[in-house]
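I have placed the structure first, in the form of structure tokens, so that the comments after it can refer back to it.
All protein chains of the complex are present and in place, except for one that has been dropped.
The block that comes next holds chain A.
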Amino acid sequence: MRLFEATHVFKHDWETVSLASWRKYPNENTPHVRHVEVLNQEVDPETGVLRTERLIMVQQGVPALVRKLFGGDASYVLEYSEVDPRQRTLVMQSQNMTYSNLLSVGEHIVYKPHPENPQHTAFTQSAELKASGALFRLATKIEDICWNRFNDNAQIGRLGLEQVLSKILAERQALTQVPQ
């Protein structure tokens, strides 16, 4: 099993970053994310928390070894998230479904105001990557490949979100220039 952890600070307020997260795809930095569908969504009438379940389809080139073992390079991921607008938190948990008996990737993400600067947003991401023992000696190698790919995707994912944030900022600036 391998663990992945990353943190980042987005220099925008939490509301804007959470919005950017919903507007993240399609993104030229993350062409491997092919489909994002909202399966279920509801707002808790008491707490005001927004709960969402999404299906994500990912397709990206993989080393021949992986393709040979897993039979392909397309996979489905299920994601569950909760947005608490009062606490200002966005928490996401996702898990791959395809090939999960061979390779399991579980990811946890939290966006919340930065403790030292409430105008900024702290991002934390952690993931558990586990290859099945049935892969024998290859399990460690598979985990290494997976960890490297996960790390690459995490970086372009953050870049993609920063781009969406810039776009939102530009949209707002354009609005303030419209004569009333």
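Here is the rule we go by: a residue touches a chain if its C-beta (ideal position, glycine included) is under 8 Å from a C-beta of that chain, and two chains touch if they have at least 3 such contacts; residues count from 1.
Heads up, the rule we're going with is that contacts and distances are computed from a predicted model.
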**Asked** UniProt names the one chain left off this complex as which of "Two-component response regulator 24 isoform X1", "Mitochondrial distribution and morphology protein 35", "dolichyl-diphosphooligosaccharide--protein glycotransferase" or "Annexin-like protein RJ4"?
**Response** "Mitochondrial distribution and morphology protein 35"
**Item:** Residue touching the undisplayed chain, where the options are A:8, A:51 or A:141
**Value:** A:51
**Request:** Please pick, from A:39, A:65 or A:159, the residue that touches the omitted chain in the full complex.
**Result:** A:39
**Message:** To test your reading of the contact rule: which positions on chain A touch the chain that is missing from view?
**Reply:** 15, 18-19, 22-23, 25-26, 34-41, 43, 45, 48, 50-51, 53, 55, 57, 76, 78-80, 83, 85-86, 93-95, 97-98, 100, 106, 167
